[in-house]
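With one protein chain removed, the remaining protein chains of the complex are shown where they sit.
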Amino acid sequence: MERLGTLRRNMMRVTGAVAMSAVLALGAGACGGGDDDKSGGDGITIGFMGDLTGENSGLVIPPYQGAQLAVEQYNATNPKTKVTLKKYDSQGKPEQATTLAQGAIKNDKITAMIGPAFSGESQSVAPILEEAKIPSVTPSATNITLAEKGWKFWHRAVADDAVQGNGAGGFIADQIKAKKVFTAHDNQDYGKGLAESIANVVKPKGAQVEADGVDEKATDYSSTVNKIKQFNPEIVYFGGYYSVAGKLFKQLREAGYTGKMMSGDGSLAAGLVESTGQKNAQGALLSCGCVIDAAGKVSPKSKKFADEYKAKFGSDVAIYSSEGYDAATALLEAIKAGKTSSGDINDFLKTVSFEGVGKQIKFDDKGELASQDIYVYEVKDNTIPLLGKSNEAKPTS
Amino acid sequence: MNLSKTSKGIGGRGFSFDPLRDRWAAAPGSARWGVYALLIVGAILLPSEAVGSFMAGGGGDWATLLSDQITIYILLGLGLNIVVGMAGLLDLGYVAFYAVGGYTIGIFASKFGWHFWETLILAILFSALAGVLLGAPTLRLRGDYLAIVTLGFGEIVKKTVNNTQYVNGPRGIQGIPHPPTLSEFEILGVQPLKYGLLDSRPYYYLLLLFIIVAIIFTKRMERSRVGRAWASIREDEDAAELMGVPTFKFKLAAFALGAAIGGSGGVVFAAKQTSINPENFTFLVSALILAAVVLGGSGNIPGVILGAFVVAWLPERFRELSDYRMLIFGLALMTMMIFRPEGLWPSRQRKAELAEGTGGMGSMGAEVAGPDTAGPGTAGHTAEVGK
Partner (left out) sequence: MLDNFVNQFWPSTIDGLSLGAIYALIALGYTMVYGVLRLINFAHAEIFMVGTFASVFTVQALGLSDVGGLGLIGVVVVLALVSGLVSGGSAVLLEAAAYRPLRKRGASRLAALISAIGASIFIQQLFATIVVPLLFDTSKEAGKLPVNEHFVTRSNVIDFGPITISNDRLIVFLGAILMMIALDQFVNRTKLGRGIRSTAQDPETAVLMGVNIDRVVTATFLVGGIMAGVAAALYIVRFEQAWYFSGFLLGIKAFTAAVLGGIGNIRGALVGGFALGLFEAYGASIFGSGWKDVVAFSVLILVLMFRPTGILGESLQQARA
């Protein structure tokens, strides 16, 4: 018996070794074809970094596609310097982002970067780019503190959370004229910061404010719902991403809350309607520094962009796609002007000024976007059309 | 290591390090030092491009991968090894001490302008203190109760930090200074004592130093009265208590020492990243470090290093598989445990313990000698079950 057992174990060990080496071989085989579109010649490489496959990739793929469109259109004009866009999938995690950033600088010798998409990874990556003197333009990192570090090579093509807080808070206080506001958030950096900046705007305007945070990984938000029902506000503003906003809004409506619900750019995605449920989501408001304008309300340029985007990717423009396009355009303008080194491009960005497909693109000395416009959107059926600028928009319901 | 009682039952099967160990035990001191020196030279040359071109996958930078993930995991693995491998206490919240270290430098360096080396000492003290604070009320608990309590402690630390405005809640702390540059001297294109952002190698060397210190320290401990007390606790706590070993005191010491090493890892991590937030310290980190320890060979230092290396490196190396890499990683963890349940590189003493009973890792219940069960592996369970 004992002997038989030993034999059998040895057999198992052999099969195990085979299984393990199969796993390793699989990996080694896959790495051959892993590289992205790399083109030789004297072109330059621009990196795009963000969460391209992770949980919040829904917020990052549209700006990536926007940037891709801009680069393709530029290369199609047959310019002197061809541009390659190389993607770095950080999955939104700072520790992965730093490894990738250093690889991008050392191995791929990127000249400039679009991104990182989120604020957390930007905190870790921007200092590295700063030291390597590589300019970056992020399409979507909106945290206030990013502009306060004195980085010279960092820019963003989107308004920050304070500007959004101002716009959305002003909308709540002046357009909706709410006297009781509940700010909820997901206890994350972005969401909590946004919710707090809303509170800071509406409080001086005479509104009564209460706040609570939910756990993004949990499903049951009844304790927050109970708080909201007891406070009975005219509007609930949620700072955070759409999957959490959806769960909260759904449970609020089901618990019989009838006031308004509003959230920020992180929730501005079709997934919000899906997770809230179409019936419950009707009339939900969203604020964003971004322009998502499939109908071409804002400008002829945005209309043209929306059409080209749809033709190329088969889907409507989505969150930050125009910002991705504009961020790429800012860098491409520099290259068009004959600036091909990182330092020259960065100097050029200081003075760049053009009408983007979303907004006027012009950076101040901190790298912030000069434009301060915030736009408000409203859920209608299963779409989220633009309502207008935050200081003019009127909710339809 | 030099246990005379080799167990043929387990040691004899399949691939084993035993022949190597025998030669090692017989080798003269000079030969051993030669091997140590070679290992250190190898470790110093590890971040070179030649190695990196194979080791780093998917556009990542090898030196950064080494410093930010692999060596950190090795250091944390060595710390957790004291708790799990040596004293046999199951800790599922080890990340808490890593967080205490990170936040200590975060607070004292960015708010009070303390020096890196000062905060390092403070962080080690604070983490050890956190270990004592957690251990003192809970170390009376046995086995899995301790596991869930430590898990809870890890979550408490993370959530408390997340809810505390003083440390910026979820945003975390930014602008943590690098260690001060000690010297600009350059050797083979590296400035090993200049701590900037672009070159990760200096941090790797710093962590390497920490790891060497931790190894020497652990080895000395293992061979002292403390190490023997831990072995007795891990093998049979009740018997140890009866023999007059003050088990509580030694368990607390294991907790504090393990915590201190974890805390020092947190300090370097924070100083390298320059920013930390609560999301750096999730339960998954605790689970992966525990996996590293057990996978490598709980209680055996070279094994733990190997395990930590595998756990930190595999998912990064195979980035090209993108979505499937964690899938394969999970599968690999299962497979490796099935084919080498004692770990990739277990110590001989642990193997002997495992052959006799629980090996301090506890045996499963309902594990009765069946036709194809190894005979000796089942003796120890009754005591466990009967509790």
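Just so it is clear, A and B label the chains in written order, and each chain counts residues from 1 on its own.
Everything below uses one rule, namely that a contact is a pair of C-beta atoms (placed from the backbone, for glycine too) under 8 Å apart; a residue touches a chain by one contact, two chains touch by 3 or more.
It should be emphasised that the depicted structure is a prediction, and the values quoted were computed from it without experimental measurement.
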> Who touches the missing chain here, A:Glu55, A:Glu148 or A:Asp174?
Replying inline: A:Glu55
> Looking at B:Leu125, B:Ala147 or B:Leu198, which makes contact with the chain not pictured?
Replying inline: B:Ala147
> What residues on chain B make contact with the chain left out of this view?
Replying inline: 84, 90, 137-138, 140-142, 144-145, 147-149, 151-153, 155-156, 159-160, 162-163, 283, 287, 290-291, 294-295, 298, 323-324, 326-327, 329-334, 337-338, 341-343, 354, 358-359, 361-368, 370, 372-374, 376-378, 381-382, 384-387
> Where does chain A touch the missing chain, residue by residue?
Replying inline: 9, 12, 53-55, 57-58, 61, 187, 212-215, 217-224, 226-227, 229-230, 243, 246-247, 250, 254, 271, 274-275, 277-279
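The definition used in the following text is that only the chains that are shown with their structure count from here on.
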> In angstrom, rounded to a whole number, how far apart do the mean CA points of chain A and chain B lie?
Replying inline: 36
>> Using the touch definition from the top, list the residues of chain A that touch chain B in their complex.
In response: 1-2, 4-6, 8-10, 12-13, 16-17, 19-20, 23, 26-27, 30-31, 33-35, 53, 86, 88-89, 94-95, 98-100, 102-108, 120, 123-124, 127-128, 130-132, 143, 145, 149, 187-189, 192-193, 213
> Okay, in this complex, where on chain B does chain A touch?
Replying inline: 12-15, 56-61, 63-65, 68-69, 162-163, 169-172, 174-175, 196-198, 200, 273-275, 277, 279-280, 316-323, 328, 331-332, 335-336, 338-340, 371-375
